[in-house]
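As you look at this complex, bear in mind that one protein chain is not there, while each of the others sits in place.
Up next is chain A:
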Amino acid sequence: MMAAFDILAFGACSFVAVAGALGMATTMSMFRSGIFLMASFIGVAGLFILLSADLIGLLQVMMYIGGFLVMILFMVLVMHDPGGAMMAGMELSPLERWFSKGLVPRDEATSAGQDDPASGEGRSHAGNRHEGHAMPHGEGRHGHARDHGGGAMPHGAHGGHAEHRHADHQHGDGGHGGMDMSMVTPVRPLAAWLAAAAGVVLVGMLFLRPAWPVTDAVPDPDSARRVGNLLMDKYMVAFEGAGFLILIGIFGAVLLARPSTHPDDPSRAAKAAVDAKPEAIRDDRLAPLAEAGGAPEPEHHGSHHGHEDHVG
């Protein structure tokens, strides 16, 4: 019973961790990437707790989710196109679905490694399976990147149109003029191959390695107390060094993020109020004003009706 629960919890946590990371890497919206990253962190925290490192698990949730993720999402909100709305028009959804299908082989490899721990043959089999599935992965990303370039092409031509750029000022501001808007670089297929190679090499090394000297000893359930004693006793210098590092790091971050005091600095110029008329909008793609004049009357009518209903 306990064993089944262990396996089930491990499977759920590792699935959340890996699927969250995969979603983070492949989704087109930066904000969603942040949320996927949170799922991945939660999965890893669950794995920590399963490994009876409760303190590290709680620290993971507090530090990564409470601290880093808030920082990341704050940064994302400053970004250009955080929600990936510009990507919505490009034909990506089938390929994204392809990516979510790509989740299956990896998890198979994981569960295979978990099901037969003892037999080396089963392990190498799982390794082969993983490798076999990893290859189409890379190719699929290849196709994705190529398609993606094709999808981005019309948009680039669009942005090159001078008038359009004037009307759509937001686009020009981001410095994205004629470039494609994807979140990934052109080296994406190469990166996919590299990542697949890294994963295959790491997993292959795991399966080639003879058994680790695993002990059956059970850690103290009150491990937080032991860790605290170690931190204050044996690793005092590391603890103080980490504290000093945090202090210096925060100083550095504040110094970097502060607006420069140099008068020629563009960050100062951007803050000054500019007393100039904004550029006239030539084509706002709205209906002419003549029609807008007739609009208030039906609205009034409607509100009257609503009022009557409310009274009745």
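Definition applied: contacts are C-beta pairs under 8 Å (C-beta built on N, C-alpha and C of every residue); 3 or more make two chains touch, one makes a residue touch a chain; residues count from 1.
One rule holds for everything that comes next: contacts and distances are computed from a predicted model.
Peer 1: Mind telling me which option in "NADH-quinone oxidoreductase subunit K", "ABC transporter family protein", "Transport permease protein" or "Chemotaxis protein CheA" is what UniProt lists for the chain we can't see?
Peer 2: "NADH-quinone oxidoreductase subunit K"
Peer 1: Even though one chain is hidden, which residues of chain A still touch it in the full complex?
Peer 2: 2-3, 6-7, 10, 14, 17-18, 21-22, 24-25, 30, 33-34, 37, 40-41, 44, 47-48, 50-53, 55-56, 59-60, 63-64, 67-68, 71-72, 75-76, 78-80, 106, 109-110, 113-114, 117, 123, 173-176, 182-185, 187-188, 190-192, 194-196, 198-199, 202-203, 206-207, 212-220, 223, 226-227, 230-231, 234-235, 238, 242, 245-246, 249-250, 252-254, 256-257, 259, 266-267, 270
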